[in-house]
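A single protein chain has been removed from this complex, and every other one stays in its place.
Order of writing sets the labels: A, B and C. Residues in every chain begin at 1.
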Amino acid sequence: MLKRRDFLKALGLGGVGTGLGFMLGESIKTPATNLIPYVVPPEDIVPGVANWYSSLCTQCNAGCGIIVRVLEGRAKKIEGNPHHPVNQGRLCAMGQAGLQALYNPDRIKTPLIRKGSRQSEEFRAITWEEALSVLAENLMKLKIASNTEKLFLLSSVIRGHMGHLFETFMQNFGSPNYIQYDLFQHKELIFANKVSMGINILPYYDIGNTNLLLSFGADFLNTWLSPVNHSLGYGHMRQGRHGSRGRLVQIEPRLSLSGANADEWIPVRPGTEGILALGLAYTIIEEGYYKGQDINEWNKILSPYKPEMISELTNTDNERIRTLAREFASARPGLAIAGENAASYTDGVNHIIAVNILNHLADNIGKTGGVISNPEAPIKKTQSLKDIDALLRNARAGEVETLITYNTNPVFTLPHNSKIQEALENIPFVVSLSCFMDETTAHADLILPTHTSLEDWGDDITEPATGYNTATIMQPAVSPLYDSRNAGDILLSTAKRLGNRLQKNMPWDNFRDFFIESWKTIYEKQRHTYAGEPVFEDFWNKVLTQGGWWDQEKRTHQSIHFIKDNVKRFISSSPSLFQGNEDEFPFYLILYAHSGYYDGRHANLPWLQEMPDPMTSVVWGTWIEINPQTAGKMGIREGDLLLVESPYGKLHVPAYLYPGIRPDTVSIPIGQGHKTYGRYAGNRGSNPLDLLPGISRHETGTIPLNSTRVKITKSSEKGNLVKMEGITKEFDRQIVQTIPPYERRQN
Amino acid sequence: MRKFFLFSFIWVATFISGYWINTSWFSDKQPAQPIAFSHRIHAGENGIPCLYCHIYAERSTAAGVPGVQKCIGCHQIIKRDAPEISKVADYWERKKPIPWIKVHNLPDFVYFSHKRHIRAGIDCNSCHGNVAGMDVITRVSSLKMGWCIDCHMSHNVKNGRDCWTCHK
Amino acid sequence: MSPFDKLRVNGKPGYQTSPLILSLSKDEQRYFQLNKNISYKEINDDVIDAMTRTGPLYYVVLAIVTILTLLLFFLPWIYQIKVGQGVTGLNNPSYWGVYLVNFVFWVGVAHAGTLISAMLYITRTQWRRSVHRSAETMTFFALIIAVSFIMVHMGRVWNFYWVLPYPNQRTIWTNFISPLMFDVFAIGTYFLSSLIFLYFGLIPDIAAIRHRSAGWRRRLYVMLSLGWRGTDREWYIRDKAYMLFSVLIMPLVVSVHSIVSWDFALGIVPGLHKTVFAPYFVTGALYSGFAGVVLLISILRRVQQSSAKYITERHYDRIGITLLALSLLWSYLTILEIVMGLTSHSSFELEHLRYKLLNPGFAGLTALMIFSNTILPLSLSIRKVRVSITCQFIISIFILTGMWLERFLIFGTSLPRKFLPYAWHDYHPGWVEIAITAGSFFLFILMFMIFMKIFPVISITEVKEEWTDS
Partner (left out) sequence: MSRFLDKLFARFNIYREPGYYGKYDYKWTIVIDLDKCDGCEACVIACHAENNLPIVGEEECSKNRAFNWIRIERYVEGEYPDVRVKFIPILCQQCGKARCEVGCPTYATYHNQDGLNVQVYNRCIGTFTCATYCPYDVRHFNWFSYKWEAPLEQQLNPDVTVREKGVMEKCTFCIQRIRAGKDHAKDEGREVTDGDIQPACVQTCPTGAMTFGDLNDPESRVSQLAKSERRYRLFEDLNTDPSVIYLKRVMKQTKQ
């Protein structure tokens, strides 16, 4: 029978068996998890059911209305606000990526103060009281030494109450130097419209109802002015109206996204868009389409622009100019727009005025489908504004004691030889109000983190509006993630610490009170228009749920009359000046805003970094577009690293063979090349703005983007071009099938 | 050779018994909760309806567990000094939520909507068992896919067998 | 001086053959110098010595091969399971890469085993007798590796059992209309039947060496030989069963590899969606299988002295003829496939072929494939080449690489060039794939070496029948 040794063996085996059985049972159990309830359940949160909050999209200056899906206090999805007149429920790629600005891992979490020298970029976290007392004490020093004008406030383009608050703070503090600076500020467009049509608010370009749209270098579907509204118009122009389909002709040296959708692309020589517009205007006059009395005066002005004379200069054959002019004049209503590319030449204003003349002569101004004026904004627009050049001059002269920057990044968006870094060096005290550690904030001494747009109060007066006043309200969808504050709160609390005049004129203790109070004054002033809402609270709830305030009925059309005499000054017969002589620097350099990074501010959003560029499908980097024929002649293959040299800077960029660009032109997108902007944007790609001369235009004080020529040489290393496309030939596989237009009109 | 078979039999028997011990005595059907809350007293004797505490069951996918405020609402007056209820009061002072242990734990790729089932007239007891009679909440049903499919089959739910009805 | 001179028989260079080759003509018999005086005892001693007498060299080689298999096959696989399939070179359009090539390659190599033992058993050819055991083991091990490659290429291998149609509480069967389900059944039956076929052949052999071994071998052989006493009745039943099995396994060979080809042919990928795929793959399988057998027995002759005596030039002669026939058939089918693509006037096929034939990377590989699979084997038509073992060895290595390349060119060039040109992207195998491919060959060698020391590689009964049938 069983011996003792066998019994012990059996016992051991049994033990092992039970243990293994137990472990098996343990392993297939789902791990126990907690079910944490609320202590005091908030009444509006139902776990599993989403709330929608309407707010404002601040990804670019178009000011579309958005609704944010919030589930248990977390923002999940941004969509267009269906009631909002600008974007009618739609949203562009940048708008959708606004969420990643809120939940970005590289946001600044607490106020920081500089530890080492400016180059070392080390910061120490401090509390808000400490930070505000440092700021207030510095400003108090200025007030005592009574050189209050030594305080400069540099902010991005802010319309609405935040700009109003900034301006009142500067006035009460006693400094006239409030500067608004953005790379794409459309200052040339505003100046040209002011000179030629006498309006100081951007007009509404009614793309939806036009029959022929001449777009002079305007990437209106992608980044210019209000892309979503333009896209809606474009969709309506093409297939919205039964039976009639609008045509789009794009006139630009580099084929942009809008150009790709055009029916015809005229690759005009860079810098001669204005001259081509005047050529068209001349043909309209010559062929008698213009019925105005001062016809012979216009004839005299436009005489040097006969199509035959300008065809060689603009590199387009004159027959094409004539047919286009006839079509444009007879396309009741036609519309000609001058976009970012046309405005970025050294004499950008001349090009825009030429296009305005063309619109005037083809009688498109003030008509539906043409250029419609917008009424005056309800909130007083900030007037006394200086330009970035003033800041640079004063800083170099040592006039600037303290500089407060908010939400703008001039160190990145200004070229190297405008010497912004040297200017910042001799400003003793720089304060930066920003959410991310971008280049300008890295140079600051004191960094105060501000809310991103989804956790903040604010509003915006849409400019260009859609023919009537539109104000969009930005309300916080989620409670703030980190220890950041509203920029208005920061200024108001410093005003309180600075005491007497400032405290008296700015009594509100936070931005929200100021914001609601000023809306109450607007509501009192224009009571007759809100007959529906007797009490302010009801009006305010309606505005918050609807996402803003707009009334379609109040379409006061200022009648625009064209001012002919001060237009003569701006008619030039020579193409725009490009730095660098012809033979040493053979290529024109065209810079354009990337559809994802805009002017570099969205480079730290991973969705936009990984979004394939619409025209080249390149992701996570910069590239230079070069014509395949010229590349073939120079022996350049796709992806080779090129050394791009201009008289002012050098750049290493991989090449992309792009058939949609003139042989004598190359173009690089703006947006990459950040030094310190978080893990997604840090030292990735290169910044083409360093190639530009720093000289700014005298009329508007902005830096022209297309103003230099470059030289291309192949460099030895292998470029890193990451492309999502395979081969863009269709091999007649009927993938994108087309119908010729005339056949449509027959049936 | 006979010994070999004997040993292997012993080993298999102990293995099965070890597994049985684990699933019966150490099972996760009845985890210990931080506070010995008894459904029998609340729902059974005092007849408090389910939806009084689990308010979200009719409006959303998750049924929701009552916040500490709801407990304190009654227990500020009723039997303040009882040991378990003083624990609730302690959580209330410290403003800390009560860390209940989840008994009915579905994997997160499952889409189960309480709202749909309640509005289809399914009574809470059919899945959670006779909660009114339980002192400590125990999981009576396996919450496995086969069990859900049986119920959907017997009620012949429209699209009841479609994967995406319950998966996410 | 060829290495076989050691086998000089009464002064004349040559080799032993069995007289009972009725099919041989008079001068052939003279040419092969038949000799027959080998006794049973000598055969038994040879085989058992081969199995038991293991020199230190064997253990050294075994250690190296195990390390290499671990290092190249299992560790990269575990790394891939842990990190994810991203470590390979696969990308969006070309999802099936080197793993599928290996899977088809190893299933192809597996087919020759059953072909030799089953088909030639039915036709009563004599020369299969000493070769068929090693062929069957090659089938069995190649199938194990093929199944392991299905596991390697699977994304979530820990749920592989969902492919098997077991009754489950989720009330979901697997998708029976999917070619991969055909694979599961086909390769499952083929695996079992080749195992049983191998085992049937082994029973009398194990019985023969059962009493001559000791220790664990003895217990193992006693159990495995199922109490075989060698009575006439047993022999009668075994031969009947063996014949029945080889008849059954014949359609299996053809069906398994045509099903493997349907994994690709039933989709509508331009390069793969062709009706010629089933015969093409079956021919390719037999072809690479035969080359594999040649390779195996040549190495076996080198490693084991005893097997050198029994696998003679005559076997090589016959195998060479079959190789030549298969290579001609395979070349015809390849040209057929390419011409069908060229004359199809559909831009999908043309772009695929342009990518395959004109692309600098693949044109070289295609040329190498054509050279090693068509041009080189033509030299087998010369008897001198057919009979010399080293020539056949080199030719079969070329054929194996050629066949591996052929499958790589089918997946490597058709998947990157599918329907939408915008989504075209090239495919370059990553280091994990190359390591696992190399590792699979060492795994095969490892398994074969272990098998060589446990079971007789040359089937004793068959050889006895052949040699002593005077």
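Everything below uses one rule, namely that a residue touches a chain if its C-beta (ideal position, glycine included) is under 8 Å from a C-beta of that chain, and two chains touch if they have at least 3 such contacts.
It should be emphasised that the depicted structure is a prediction, and the values quoted were computed from it without experimental measurement.
Q: Counting contacts across the entire complex, name the shown chains the missing chain touches.
A: Every shown chain touched by the left-out chain: A, B, C.
Q: Looking beyond the chains shown, say which of A:40, A:145, A:577 or A:735 touches the absent one.
A: Candidates A:40, A:145, A:577 or A:735; residue touching the omitted chain: A:735.
Q: Any idea which of A:608, A:624 or A:712 touches the chain not displayed?
A: A:608
Q: Among the options A:221, A:277, A:313 or A:411, which residue touches the chain absent from this view?
A: Only one of A:221, A:277, A:313 or A:411 touches the chain omitted from view, namely A:221.
Q: Among A:586, A:663 or A:694, choose the residue that contacts the chain missing from this document, as touch is defined above.
A: A:663
Q: Footprint of the hidden chain on subunit B, which residues?
A: The missing chain touches subunit B at positions 108-109, 111, 113, 115-116, 119, 153, 159, 161-164, 167-168.
Q: Write the list of subunit C residues that the hidden chain touches.
A: Where subunit C meets the chain not shown: residues 83-86, 89-93, 95-96, 153-157, 159-160, 162-163, 167, 171-181, 184, 263, 266-269, 415, 418-423, 425.
Q: Since one chain isn't shown, list which residues of subunit A touch it in the complete complex.
A: Missing-chain contacts on subunit A: residues 48, 71, 74-80, 87, 89-93, 95-97, 99-100, 102-105, 221-222, 227-228, 231-232, 234-236, 238-239, 245, 255, 257-258, 260-261, 263, 265, 267, 481, 595, 606-612, 614-615, 617, 619-621, 627-629, 659-660, 662-663, 679, 684, 720, 722, 724-725, 728-730, 733-741, 744, 747.
One rule holds for everything that comes next: only the chains that are shown with their structure count from here on.
Q: Quick check: more C-beta contact pairs at B-C or at A-B?
A: The greater number of contacts lies at A-B.
Q: Provide the C-alpha centroid distance between subunit A and subunit C, rounded to the nearest whole angstrom.
A: Centre-to-centre distance between subunit A and subunit C: 65 Å.
Q: From the mean C-alpha coordinate of subunit B to that of subunit C, what's the distance rounded to whole Å?
A: 57
Q: Which integer distance in Å separates the CA centroid of subunit A from that of subunit B?
A: For subunit A versus subunit B, the centre distance works out to 52 Å.
Q: Residues touching two or more other chains, restricted to subunit A: which are they?
A: If we look for residues of subunit A contacting two or more partner chains, we find none.
Q: In the complex, go through subunit A and note every residue touching subunit B.
A: Those in contact with subunit B are residues 6, 9-10, 13-26, 29-30, 32-41, 46-49.
Q: Taking the complex as given, what residues does subunit B use to touch subunit A?
A: So the residues of subunit B touching subunit A come out as 3, 6-7, 10-23, 26-28, 31, 56, 59-62, 64-70, 91-92, 95-102, 105, 107.
Q: Using the touch definition from the top, list the residues of subunit A that touch subunit C in their complex.
A: 725-733, 735
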